[in-house]
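Pasting a structure below so you can have a look.
A single protein chain has been omitted; all remaining protein chains appear in their positions.
Labels run A, B and C following the written order; every chain starts at residue 1.
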Amino acid sequence: MTQTFNHDPKLNVEIAGIRFNNPVIGASGTFGYGLEFAELIDLNRIGGFVTKGLSAKPLPGNPPARIVETHGGMLNAIGLQNIGARAFIQEKLPQLKRYDTRIIANVFGYSDDEYLEAITILNDGDGISAYELNISCPNVKEGGIVIGNSPDAAARLTAKAKMASARPLIVKLSPNVTDVTVLARAIVQAGADSLSLINTIVGMSVDVVKRRPRLNYGTGGLSGPAIRPIAVRMVYEVAGAVAVPIIGIGGITSATDALEFIIAGATAIQIGTANYYDPRVTIKTIEGLSGHCESQGIASISDLTRSISRDQS
Amino acid sequence: MTQTFNHDPKLNVEIAGIRFNNPVIGASGTFGYGLEFAELIDLNRIGGFVTKGLSAKPLPGNPPARIVETHGGMLNAIGLQNIGARAFIQEKLPQLKRYDTRIIANVFGYSDDEYLEAITILNDGDGISAYELNISCPNVKEGGIVIGNSPDAAARLTAKAKMASARPLIVKLSPNVTDVTVLARAIVQAGADSLSLINTIVGMSVDVVKRRPRLNYGTGGLSGPAIRPIAVRMVYEVAGAVAVPIIGIGGITSATDALEFIIAGATAIQIGTANYYDPRVTIKTIEGLSGHCESQGIASISDLTRSISRDQS
Amino acid sequence: MIETVAIVESNRQLSRGYRLLILDFQMDLMVRPGQFAMLKAHSSLEPVLRRALAVYRVHGPRRLSFLYQVVGRGTEALSQLAPGGEVEALLPLGNSWPIDASFDKRALVVAGGIGSASVLMLCEELRAARADAHVFLGAASEAAMVGCGVNDFRTLEIPLSITTDDGSLGERGFVTVPLERHLRDIEGNACTIYACGPWVMMKRVAEIAASFEVRCIVSLEAPMGCGFGVCVGCVVAMKSAGQAGYDSYRRVCTDGPIFDSAIIRWEVNAMH
Partner (left out) sequence: MIETVAIVESNRQLSRGYRLLILDFQMDLMVRPGQFAMLKAHSSLEPVLRRALAVYRVHGPRRLSFLYQVVGRGTEALSQLAPGGEVEALLPLGNSWPIDASFDKRALVVAGGIGSASVLMLCEELRAARADAHVFLGAASEAAMVGCGVNDFRTLEIPLSITTDDGSLGERGFVTVPLERHLRDIEGNACTIYACGPWVMMKRVAEIAASFEVRCIVSLEAPMGCGFGVCVGCVVAMKSAGQAGYDSYRRVCTDGPIFDSAIIRWEVNAMH
């Protein structure tokens, strides 16, 4: 925390008691363990980042091919390859201490118990601001059910995780549902301090010569600009259904994109896939948000949250 | 039917007893009443087309803006502006008689009775090959429920429509559901002869300066290449769940795209949004499919339906 | 209506943000004043939709020019085109300026900003018909005015009134000011106003026309999915029809883009 940066005070936001220097957060699975970006951007400048999904034990992930590009986005089936919660605490966290940015640990497990085990391990970690419960990864199904697609299962896990957690709990919603507000309400009722959405949308790409899926796993999660309109709609719906702060995710590539989510109902946003092809996108987005507040005479970015008007002509 | 065209016999397909010269069909809402394309392509060459959604009475549609472009696609909230089933029969069908192509009437209503009324009117029409029941238009909600998102409501309407219908019944599925196979099974059990999917995915785009949705209706339906991976996945899932022929739709722009759907499980495909920016896309796709069969030594395109292999390494 | 791939002959910047694109269609075309084309750079994958541009000028049976302002992703992609490049094109589209000799003895042509692109050929036709025409052009600045083709209008030998927002060329203020002044001067004489420009400008011109009881024809803009009538996305609200009738909305691309201003429900902005 020795480094300091002159943040634009208009961009400060708060979520579940955590203060972020600005609402721009690197999304899980696209920001590594943060350190990978230290060479490319000043980590002190971003609001925060979410770690790659951490499980109690290290996971090897899926065989290749794990990614395939599509129009406006990509499918991935990484299979949650990660070093494990303990290695994160021991090897990564100490190196992250010197940055003044919020670290959110994304937590994953194959069963409720595995989630709780990961949280228990991470509770010992120093410098983690919150947990983001990844109940919506489409690439890991147990018995054919994705926890995040079932309001009951999701609420049950949320309640347990909240109990186990020493920190604020953000629950990351699946977009692969008929009515995301049902899911959102159940999870908030179960104790979530904040909701983040959306995770990737299940998709498939076929190699028409080999006649098999391009991803070894078969299906994968769609991310990138292609999904933004779906994500904005879901944030809009959820913001109308629950009172906790919302973190908007999905296809954000610029300040304008970020503003769509904020105006629709988000308090902060996460940038995912765009980090891959524009590694400075978080910084550019922060600068763009400052500029927007300046030019539009907005005193605090929070004033824009859910500022959408619905007058129709 | 006076015109003839030398069709590639390898591309013949059959759905619910209807023979199509090839599996390439213009999608509802993107092919007008067919006649609009007569100046641009030889209508005798395409497998068929689906009319703009027809209701018992003419509908005015939504106020502008009705469309907005997004990355890899567009949102629309047309609001089903159409001339009505009767005007279609009287004004359009007679002009369509001279083309050797299959005409599918897309049917829409605000209640079960309105659907049945439209079907009853269309039963008198000469030259219609089948009906496509549009229960999945995301821009028309009655009391907050989209029929197509509820397996019960969808099955109930399907059963009634099947009774009323003098022709084979294709039911068009909504992609805005948690598990499309549940919906598909219910609709097939209720008597659908074929399923088409996907319709558009609900999305939203926000004007960040005016702070309001870009579409007057608020939300709209996302279509175009952006949604293709989601559509391919759903066709793959549904093809594994039901035995009736499937018509694949969503972001198809070329023969390669069409093949993704066919290999995943579709017997035929519909091209939507691509017609707008590439009016000859249906013809190009047909030519590309012929070329693919030729170069890959495929005797009949139907041999490729559901030919996907799922061996993982 | 022809669907083809045209070759870029030139794509020159007239002033910052404004360009003139000359295309060779390699086949004979017949275009009437006010008609438009849907264009897209051939190799460009994104944005996916084509863009509507009015035909600015006919340079021969196979060569047409388009005057455009770079405003977003689509026009930006067009601006990258180099000579020899390919453009996907559908044209000619839409109806055309109605030039009725009896009506148009006196014609007032009003263009705001890049709306000028749609009226140059109208002016040429009016001159050919020996109508008593007067042109009113408005733009943000002198530079914008150059971008909007003012120099081409100057060669027409039709009286020209110019306004700019910043007063850097002609009169300072809105183009409707000299228009109203002119209408007062010629009050009592039958005349037709032809207008193309931003919605607010056309709405105001329509009001002025109504108050002077003169006929007013406008060329409208709307976001377009297809340009040839199938998406029904480009509609404008009609005054005549109730909410229930099929005719509440008409398509700008095929029913227009040119309408009698009296039938438009101006409160409902087609550009939202």
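By our rule, a contact is a pair of C-beta atoms (placed from the backbone, for glycine too) under 8 Å apart; a residue touches a chain by one contact, two chains touch by 3 or more.
Just so it is clear, the model here is predicted, and its values are computed rather than measured.
A.B. asks: Of the residues A:N12, A:N44 or A:Q81, I need the one that contacts the missing chain.
C.D. replies: Within the whole complex, the residue contacting the unshown chain is A:Q81.
A.B. asks: Check the options A:H71, A:R102, A:K162 or A:R233 and report the residue that touches the missing chain.
C.D. replies: Touches the omitted chain: A:H71.
A.B. asks: May I ask which residue of A:R45, A:K92, A:R214 or A:H292 touches the chain that does not appear here?
C.D. replies: Missing-chain contact among the listed residues: A:R214.
A.B. asks: Considering the entire assembly, which residues of chain A contact the chain that has been omitted?
C.D. replies: Residues touching the hidden chain, for chain A, are 29-32, 36-37, 39-40, 52, 58-61, 63-69, 71-74, 76, 78, 81-84, 207, 214-216, 224-225, 273, 275-280.
A.B. asks: If you put the missing chain back, which residues of chain C would it touch?
C.D. replies: For chain C, the residues touching the absent chain are 43, 45-47, 73, 76-77, 80, 82.
Everything that follows uses one rule, which is that only the chains that are shown with their structure count from here on.
A.B. asks: What chain sits nearest the middle when you go by CA atom centres?
C.D. replies: B
A.B. asks: Would you mind checking which chain's C-alpha centre is most distant from the centre of chain C?
C.D. replies: Measuring from the centre of chain C, the most distant chain centre belongs to A.
A.B. asks: If you average the CA atoms of chain A and of chain C, how many Å lie between those two points?
C.D. replies: 46
A.B. asks: I'd like to verify one number: the distance from the centre of chain A to the centre of chain B, where each centre is the average of its C-alpha atoms, in whole angstrom.
C.D. replies: Averaging C-alpha atoms per chain gives centres 34 Å apart.
A.B. asks: Would you mind listing the residues of chain A that make contact with two or more other chains?
C.D. replies: Touching at least two other chains: 71-72, 313.
A.B. asks: Would you mind listing the residues of chain C that make contact with two or more other chains?
C.D. replies: Answer for chain C, listing residues that touch two or more other chains: 46, 268-269.
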